[in-house]
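The complex appears here without one of its protein chains, the remainder shown in place.
And now, chain A:
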Amino acid sequence: MKILVCISHVPDTTSKINFTDGDSKFDTSGVQFIINPNDEFGLTRAMWFKEKQGAEVTVVNVGESSTEPTLRKALAIGADNAIRINAAPTDGYYTAVQLAEVAKDYDLVIAGKESIDYNGGMVPGILAELTGFNFINSCIGLEVDGSTATVTREIDGGKESLQTTLPLVIGGQKGIVEEKDLKIPNARGIMMARKKTLTVQEPVQSETLTKAVSFEKPAAKGTVKLVEADNLDALIDLLHNEAKVI
């Protein structure tokens, strides 16, 4: 089985989010970038298929050269090789078109259900339609036997079990592997990663359907209203009459 893991390169979860150029661009200064957490779970699951079922694992990112350390990290975790498509991922459709060029040669494409930066939640689904692959989103469990996949999907208020056939794209998330099983690069992995191939490929022509034009930070929060622990009637009054939430 050939597995492609889509890796989006996102600011570390502790990052303070700021914008520049008149609030039109994300300010990357001082920001640490990481593998999108949903993709990290997916990559770890891919490693399991590699170890247990002899799968070959490629990681791919659509991004400029600044994303290479993130791909190297994925190689250090154990991916066999990496592809960077040399373009800024300007919108979900554009990104999916680029990924589709690569994805058609794979049996299983593991992406994340969303990136934690733009929270678009659209690349995997569009990619599936462009390639004609089956698609299952919010995946929290994945088994493959020959060309049959058994997938658990998280739904609002529960989960469901699904069956389908490869080729398949999934939008993965926490649960596809347990947090404690997440793979982190060790010294040997980092050494080996240096020798693995990272292919840079030019993008294909594609249109975009949407454009992020500007950003805004949430309004500063007013100060909290504190209620004494022995005056909870006042709290209920505030929730009922002022906030109108109970």
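What to note about this one:
Here, contacts are C-beta pairs under 8 Å (C-beta built on N, C-alpha and C of every residue); 3 or more make two chains touch, one makes a residue touch a chain; residues count from 1.
Everything that follows uses one rule, which is that contacts and distances are computed from a predicted model.
The complex includes a chain that is not drawn, and of the options "Aspartyl/glutamyl-tRNA(Asn/Gln) amidotransferase subunit B", "TRAP transporter small permease protein", "Acyl-CoA dehydrogenase" or "Electron transfer flavoprotein subunit alpha" the UniProt name matching it is "Electron transfer flavoprotein subunit alpha". Checked against the full complex, the candidates A:A88, A:I184 or A:A212 give a single residue touching the omitted chain, namely A:A212. Per the touch definition above, the residue from A:K2, A:K104, A:K174 or A:K196 contacting the chain not shown is A:K174. By the touch criterion stated above, the residues of chain A touching the omitted chain are 11, 13-14, 17, 19, 37, 91-93, 96, 113, 116-126, 128-130, 134-138, 150, 153-165, 171, 174-175, 179-180, 208-218, 221-222, 224-229, 232-233, 235-236, 238-240, 243, 245-246.
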